[in-house]
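Here's a structure for you.
With one protein chain held back, the other chains of the complex are shown just where they sit.
A and B label the chains in the order they appear, each numbered from 1.
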Amino acid sequence: MLQKSPGVFLENAWYAAALSRELNATDMLARKLLNRSVLLYRTRDGEAVAIQDRCPHRFVPLHLGKREGDEVVCPYHGLKFNHQGACTHNPHGNKAIPKAANVTAYTLLERYGFVWIWFGDQPADPTKLPDYSPLDVGHENALAFTYMHTKANYELIIDNVMDLSHVDHLHSEIISTRGQLTPLIPEVRDEAGVISARWEWKQTPGMLIFNQFLPKPDDEARMFVQVNWAAPANIQLTIGATQGNGPLELDATVGQYDLHTVTPETETTTHYWFATRRNHLVEDGAFNQMKIEAMHGAFANEDLPLLEAVESEMAGREFFSMSPVLMSNDIAPVKVRRRLREMIDAQAN
Amino acid sequence: MLQKSPGVFLENAWYAAALSRELNATDMLARKLLNRSVLLYRTRDGEAVAIQDRCPHRFVPLHLGKREGDEVVCPYHGLKFNHQGACTHNPHGNKAIPKAANVTAYTLLERYGFVWIWFGDQPADPTKLPDYSPLDVGHENALAFTYMHTKANYELIIDNVMDLSHVDHLHSEIISTRGQLTPLIPEVRDEAGVISARWEWKQTPGMLIFNQFLPKPDDEARMFVQVNWAAPANIQLTIGATQGNGPLELDATVGQYDLHTVTPETETTTHYWFATRRNHLVEDGAFNQMKIEAMHGAFANEDLPLLEAVESEMAGREFFSMSPVLMSNDIAPVKVRRRLREMIDAQAN
Partner (left out) sequence: MLQKSPGVFLENAWYAAALSRELNATDMLARKLLNRSVLLYRTRDGEAVAIQDRCPHRFVPLHLGKREGDEVVCPYHGLKFNHQGACTHNPHGNKAIPKAANVTAYTLLERYGFVWIWFGDQPADPTKLPDYSPLDVGHENALAFTYMHTKANYELIIDNVMDLSHVDHLHSEIISTRGQLTPLIPEVRDEAGVISARWEWKQTPGMLIFNQFLPKPDDEARMFVQVNWAAPANIQLTIGATQGNGPLELDATVGQYDLHTVTPETETTTHYWFATRRNHLVEDGAFNQMKIEAMHGAFANEDLPLLEAVESEMAGREFFSMSPVLMSNDIAPVKVRRRLREMIDAQAN
């Protein structure tokens, strides 16, 4: 797989590279991100760092080597690199370090349980990472993360989450919306770089992941869900259920604050992460574990096989070139596709 | 795999899509034919139908969905299609059905135990399907079908069946022709769109699938075989053995009436069907089963590995571009290759 030319992905943006918990002070994590081979690790003082996973001498993936403190030694000829990508030791001949003997170091930002990476040629800009700080606030047993490798282009996953009417059709009992979303035309907004869609509805009983925490589990519940896309590939989702008359917002409902974030591995494969913080039964670790496994199962068993079948059917063709029939439920995902394309095209100039 | 441009295959023609027995009123059959994803099923009143196996909305293969009566529901967003390919239900928003929300429906013709499909842009013409009605006439236990998926271009299979001299060399005991075909130059005819080759010979004993039904199984038998190719990819084969002085034709011999029909899946993979009706021991179902398994074994174990090795060696190159050395036994298959190429070239204009 060749490193791709600019124009394929939005480069001046933050992508999730790993979960914070994946990195530690002794191991190394190799991951392909946006067609690049990246080596991630954590220094002994706790900083997450990332360098190109390829020795500039003979192109050996550095993850085959070993860490020496905060540095990495190539297994082939012993060149050593620090986490800024500089070669710090050449054991050969006169031991002079060649000027060019360095690897690209990537700027990281560690927030919200994720390590975010910046590949673009513009200076990494922390203000371009959206604020997902609600993930950080609360009991640790109310927060969970999961990961799915997906054999589909990342935009197919964004389409999926930006049009939740599919839940009525594709998903099974635990997150069933009982046909209530499909007749609605969601409220779509486009403000400050965030494209959002919002549905409000009633269902009987309430969504099964929430109804047991409502006063009358078998009765009708008022529900809402809102998705907020921000470039390049983040969708923050808030969902809640209530049987009272209060406002449909997280603080007034039994609900959760989620983040779906995806990072292209290649044009046809994607790293898909999901983070969720709920506002109920927040101290119950066993429930937390059970619930993230159930959510993971819904995505992995119901969404992903379908998206992978679409990828296979599309066979590398561009989405709009295939003349999709678009409907009212496509307003938000199409807005996102067009915005993303504009941003990618703009960076090519 | 992209849908291929016109010119690769003959489009205005009937191809076998399935065996009749593969379709029923409750299931769906997904099959790639001529690089197209096709969904086949049978309506409740028994009609075989076929539509494009791709929702026009988000390109989900429809076979992942479910049947509702004679209609098919997309699993992703609930669009419903009938067997004419029209969208009959859109559950979204105002429920208006978008004008473009339909899928291609393919014309089928069900005959001779097969469901035949027409992909071309000209009106489907039933007269272009050759008459294989002898398959229909007789006891059900004298008729059998089998199927082989083959990792080779379909023309390699046609070559194989149009030059039966290979039986002398490739095939083992049960259909051995004992070296008698190879010295012959078959009689080749080209009449009314059918290219045929015919061999007549003697062998001792007769071919083992027939000799047990001759008066003196161990003695010499007179035999004949004739293959009749009709576009695009059908070869009707009649073979018989006798120890009498009668004419070498099916009615006067112990023999069978077969159809080899192949349909390109892609340029390099093929659906290969074989149908056979014998004129002896016609009521014996156990014999019928044993014999079709033996014939299947001969093709699957002897012909196909060889043809797949040729496909691999050709590596996508066009047959004539590789300057094959052609001999007297190649007259019929070369005629077929040239006729097929003329027909494909003609359709491109």
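Everything below uses one rule, namely that a contact is a pair of C-beta atoms (placed from the backbone, for glycine too) under 8 Å apart; a residue touches a chain by one contact, two chains touch by 3 or more.
Because the structure is predicted, anything quoted here is derived from the model rather than measured.
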item	value
Candidate in contact with the missing chain, chosen from B:Glu71, B:Asp168, B:Glu267 or B:Asp284	B:Asp168
Among A:Pro91, A:Pro215 or A:Gly285, the residue in touch with the chain that has been omitted	A:Pro91
Selected from A:Arg31, A:Arg54, A:Lys291 or A:Lys335 as touching the chain missing from the view	A:Arg54
Positions on subunit A contacted by the hidden chain, ascending	1-2, 37, 54, 56-61, 64, 74-78, 90-95, 98, 100-101
Residues in subunit B touching the chain absent from view	159, 163, 165-166, 168-170, 179, 182-185, 305-306, 309-310, 313-317, 322-330
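Keep in mind that, in the parts below, only the chains that are shown with their structure count from here on.
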item	value
Rounded Å distance between subunit A and subunit B, as computed from the means of their C-alpha atoms	48
